[in-house]
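Heads up, one of the protein chains got dropped from this complex, but the rest are sitting where they should.
Take a look at subunit A:
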């Protein structure tokens, strides 16, 4: 069921994630290209040439696609910026998400719809009013409380603040994903230590590591135990989504352009279901618990509700990496597809698969699909274990190719 007018906006850092977001019920996706997005180091980052294909896929699937161009822009980037925006215009990407005034200026000149990124740290109604001259959607700072979000939404309506399109300006908030210890991501830590500017998308995430405190006088060192004091837990609002909706926000954003298709699928699907449940009056404690369990299966650093409920400081995570309760282990990739019979063939490259294993397939056409391998056909025969070099075949309704990856899902030790 498609609900009221609230838009669920999912991250698409790759074609796999894009398809996963579509399958799981996103209303819109955001993606970045080249070095001018905050995920410049992401392995799967899109190029300018991919803009047309993303636009096509979004159009066919009846969702919106927004291009994130929210780094600091230097003089030497201006030409690249112009060529990216030319492609955006040509292929009808629905909007650009920006914080640098060069991007805002060029989009305005070219008549490209604009969203103001959370990097602009919009925290009050006057800032909304200012940016509404250029934009149609304003993403609020992630550090606001629900009361502050509510007040801003009320004021937009009361004052009738309209965006460029002539409609009331829309307010967007983050509902799930990684948080940063710095306000609106404006962090200089990895620039200081590794010359890698987070504001150019090169964050090395050194805040996520454990630290020693050293007494300068005695040289005594203390390890900060059990807490990664600069690494906040991830935002998760599935349990307070009713309160967020009541604030009057228009767009709900899930963070995670550098995460896998499994993360995009599970997070999008849970929030889609939660929104639909809210719409039909079925948003219950049992369901929230079940969604939380599912959200915990994919990448996360533990959950909290962010600053929405009035926390002034972050809740810190207690472990270095993901606290996901499930782990995906890469086993191989797609090697053939038989369209007549709908059979996909995968070549095992590492590890092993046994009947009863839960398999996960990610790819640009299938997004993310999980299947239990009830019986295993190995090199054309029913077998008990597939190992490196073996070809396994499974019935699969969607075409599979070399870009499709096969994983085995196991319980994570820390789960």
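In this section, contacts are C-beta pairs under 8 Å (C-beta built on N, C-alpha and C of every residue); 3 or more make two chains touch, one makes a residue touch a chain; residues count from 1.
FYI, contacts and distances are computed from a predicted model.
Participant: From the names "Transporter", "Ferredoxin", "Iron complex transport system permease protein" or "Hydrogenase maturation factor", which one matches the UniProt record for the unseen chain?
Facilitator: "Ferredoxin"
Participant: Taking the entire complex into account, which one of A:204, A:243, A:325 or A:403 touches the absent chain?
Facilitator: The single option touching the absent chain is A:204.
Participant: Have a look at A:5, A:62 or A:79 and name the one touching the chain we're not showing.
Facilitator: Counting the whole complex, the residue in contact with the absent chain is A:79.
Participant: Which residue from A:109, A:194 or A:379 sits in contact with the chain not drawn here?
Facilitator: A:194
Participant: Using the document's contact rule, name the residues of subunit A that touch the chain not shown here.
Facilitator: Considering the whole complex, subunit A reaches the absent chain at 34-36, 40-41, 74, 76-81, 83, 190, 194-197, 200-202, 204.
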